[in-house]
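Before any comments, here is the structure.
The chains shown are only part of the set, and none of them has been moved.
As written, the chains take the letters A and B, and residue 1 is the first residue of each chain.
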Amino acid sequence: MGGKVCAIIGFGPGLGAAYAEVFKAAGYDLGLLSRSGASLNGAEPTGKTVRTYRCDAGDPDSLKSSLASVQSDLGEIDVVIYNADLAQFGAFEDISELQFEQSWRVGALGLFATAKLLGPQMSERGSGVIIVSGATAALRGNVWTTAFAPSKSAQRTLANSLAKQLGPKGVHVVYLIIDGVIDTEDTRTNFAPNESDDFFIKPIRIAEAALMLAQQDKSAWTFELDIRPFGEKW
Amino acid sequence: MGGKVCAIIGFGPGLGAAYAEVFKAAGYDLGLLSRSGASLNGAEPTGKTVRTYRCDAGDPDSLKSSLASVQSDLGEIDVVIYNADLAQFGAFEDISELQFEQSWRVGALGLFATAKLLGPQMSERGSGVIIVSGATAALRGNVWTTAFAPSKSAQRTLANSLAKQLGPKGVHVVYLIIDGVIDTEDTRTNFAPNESDDFFIKPIRIAEAALMLAQQDKSAWTFELDIRPFGEKW
């Protein structure tokens, strides 16, 4: 319990794994929270420096209980990355009220619960970082984002509100506007099977940006930055 | 059941009453939905042209049931004004998870339920108007808008998504960015007791703008406009 601790909410293949790889390489102990309780590259789920937790980010009690376990297992959380997302897409006729609510629970309520638990602790210590994996849908609605845009925009203005509350206390809140398709086995297979390498964002590059932001000096903090592949039309 | 019908969700003193007055004067029959079941200026709650309904905008079943009653009592709804709002303000330590959820239910889920019920009907007729009373908090979070900003921004991007889905089918969705304090007995007494008349937005003027927007020709529709008093700092 000596190193810095990074908790990743919404660990899984793709971006979650990239965050884990980059922050581990930077010396952080990791608490990995996911619905499935997946571990990192087949590693022991209860290792000394990397531990995995099964939880539902859309359920505040489950989430706060897992974050408390991270703290008792690894120590105080220095960086928390909120990467949970349902990413449900559809026109309003296709989205049920339950789906609409679940999107919001995982996108916004879980971030609120995270802040309720960790915000006061980080404020008291005068340091801490909260990074949120956001999306362009946070800025506007489109035809297929009936559930996704409201969830992401609620998440973004919550992060914005938290940044203004916690910033003066030394806690850095960051919102990443990820604008493009992340390169994962799933997106390569199911979402964009015919696209070339250049079409995708490499998740490791997003994680590197997150690490840089987590290390910014407090005289020059970034709240929001966009990330997209060089050839993206936007 | 011959005239045009306007349903106002979130009827009450202030802006709700102003919408009712302006749309009634323009010849609309009114269905007034509120938590208290309040009526218009002491009028008969089950009149031929103005009827009142008790419902909870944050409960989709209650809301849809009341909207269905409006339709069976007064006829097809031509204009629906979504004016429900909890307006809970506070730092993240002061807002409970329940309050955070209730804000979202009344701000965003209720609008979604409204669209689920009325969107398909309006699309089929090729006409209809959905007007939402929004706020500047929809665009960004601030220190005291931990619950309010996420609720309003979810509402705004949902309205934006609906506008893009329903517009091509002839249904006009409008989002009002109300930027200032509305002149009501409550705000005069409790929120800004020492301010002069110039400080407040007159609710009747917001309602007039809404009526104008409801009457726009479909070659030149407005999705969003801001409204504030002339002396407002912004």
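In the analysis below, contacts are C-beta pairs under 8 Å (C-beta built on N, C-alpha and C of every residue); 3 or more make two chains touch, one makes a residue touch a chain.
Owing to the predicted nature of the structure, the values given are computational and were not obtained by experimental measurement.
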With 2 identical chains placed here, how many copies of the sequence make up the full complex in this file?
4
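Please note the rule applied: only the chains that are shown with their structure count from here on.
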Can you work out the whole-Å distance between the CA centroids of subunit A and subunit B?
33
Subunit A to subunit B touching residues, read off their complex
60, 91-93, 95, 97, 100-101, 104, 108-109, 112-113, 115-116, 119-120, 137-143, 145-146, 149-165
